[in-house]
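Here it is, the structure in full.
A protein chain is absent from this complex, but the other protein chains hold their places.
Moving on, here comes chain A:
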Amino acid sequence: MKILGCFKIVPDLDLIAEEDWIADGQLQVDTSYAKLSWNCFDEGALEMMLKLSDLSEGFDVVYELNALTVGRQRHESFLKTLYALKFEHAVRVEAEEDQDIRFCPEIIAELVAGYIAGTSPQDVVVMGMQSSEGCNMKTPLLLAEALGWPCITEVTALEPVDEGHLKVTSEEDGRTAVQVVGVPCVLAVGNAPSSYLRVPTLKDKMKLGKKPIEHIVPDWEQLLEKEQNVELTELAAVEERRDAVLIEGGTPEEKARELYESYLKGRLEKI
């Protein structure tokens, strides 16, 4: 079964100082200094693929894990990491340095669909449900639509069944659904129990990390002209401050009493 993991590399936004959350003339926030990391949902999706492969022993199925990112040259080290983790094939769709594609899920979906339909057929696509940049939450659904495949969202676990099926656990309206689904399908990973990708050893990086990465160079001008149907008009930081009260008291008991009497008792009585 050929599984394509699609991922995005994002700046670590925790490293952006509060005073730097200012949009420039092109509605961009300067994140150029923040170190790069896997988009956390995609990271969980890639780890899920590896765990699925780990579980395949005893099942009559072989998983071929492939990876694709739409990104820049400096993102290639992440593809090399996936090679070191024994991914079979790694692809980078080249994004132009000055092109803002944060809010273009249609274009990303079309690029991935084009790769699957035209270059390398796959049985399953696994990807995060959203990224920290853009937060569109649309790419997996648009991709499924473009491919004509079903899509399961909020996926939290994958288990092997056979060459044509996967057992998929997902969250639905606060409940957990476990389904055996036929391929092909698109799986959008949500809050997986583990969103951390395992780390390859240096020996595996030396041995496997040097495989060539496939490059695809799309016609961005044409894509943007044809597909971009939203225009970013404003970008503002969300104010996330909360009021706080410092509870005074001579002892922990006094403070606890004050907390209970003034803040909790009334609320508890309403329950």
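The rule is simple: a residue touches a chain if its C-beta (ideal position, glycine included) is under 8 Å from a C-beta of that chain, and two chains touch if they have at least 3 such contacts; residues count from 1.
Please note the rule applied: contacts and distances are computed from a predicted model.
If you had to name the missing chain as UniProt does, which of "FAD-binding oxidoreductase", "Phosphate transport system permease protein PstA", "ABC-type dipeptide transporter" or "Ubiquinone biosynthesis O-methyltransferase" would it be?
"FAD-binding oxidoreductase"
One chain is left out of this view; which of A:G5, A:P105 or A:P200 touches it in the full complex?
A:P200
Considering the whole complex rather than only what is displayed, give the residues of chain A touching the chain that is not shown.
Within chain A, the residues that touch the unshown chain are 11, 14-15, 17, 20, 31-36, 74, 77, 194-203, 251.
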